[in-house]
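One protein chain is absent from this view; the other protein chains keep their places.
After this line comes chain A, so read on.
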Amino acid sequence: MQSDTQLLISVSEFLWYEADLLDHKSYQEWLQLWTKTGFYIVPAELDETDYLNSVNLAMDDDEMRQLRVKRLENGESVSAASVSGTIRMISRIRIVESSDDQVKVRLAMTLNEMRHGVLVTYPAEVEYTLNRSADGFKIEQKVVKLLHTESYLRTVSFIF
C-alpha cells in the first residue's frame, strides 16, 4: 500500500471534527457534513451487507437524520434529556481505498456514556465513504458496527 500521509492527515482532521461535533451535540453542524444521498447506518447484524433490505438499529437517509436530530434537540424526549454527555475516541484510522472523488476509511471507535451514574462503553468499528468536494469531505455513508450488536445494547439517545 502506498502511504499518503497528507491524505491520512486530512481524513483524520475531518473525522476528529465530526467526533467533536457529536460529543458536543452540535447536531446542526453535523448535518452539514453529509451529502444529500448519504446514509447513517447502524446494522443489527454484523455480517449483513444488504442494509436496505435488512433490519438495522438505524438506517437514516437525509430526512431521517434530520428527524433524529430534531428528536434529540427539541426537548420532548426524556431519554435524550438524560444523556449527560458522551466521549468518543477514534483511532486505528486506515484509508482502505481512495480515488479522485472518493475515500473509504475504516477505524476503531470507543464511545463512553454516563448513563444514570453508570459508565457504558461502546466499542465499534466504523466504516466511512467520504466524497471529496470543493469544500472538503462530505459523508456519503457511515456504518457503525457495534460489538454490542452480537449481544444486547442499552437504549441509545445520542448519535454514534
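To be clear about the criterion, a contact is a pair of C-beta atoms (placed from the backbone, for glycine too) under 8 Å apart; a residue touches a chain by one contact, two chains touch by 3 or more; residues count from 1.
One rule holds for everything that comes next: contacts and distances are computed from a predicted model.
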Chain not present in the shown complex, as UniProt names it (candidates "Serine/threonine protein phosphatase", "Aromatic ring-hydroxylating dioxygenase subunit alpha", "Glycine betaine/proline transport system permease protein" or "FAD binding domain-containing protein"): "Aromatic ring-hydroxylating dioxygenase subunit alpha"
If I consider the whole complex, including the chain that's not displayed, which of A:31, A:57, A:90 or A:147 touches that chain? A:57
Absent-chain contact - pick from A:44, A:114 or A:147: A:44
Decide which residue listed in A:37, A:82 or A:133 touches the omitted chain of the complex. A:82
May I ask you to list the residues on chain A that touch the chain which is not drawn? 42, 44-45, 52-59, 64, 67-68, 70-71, 74, 76-80, 82, 116, 118, 151-157
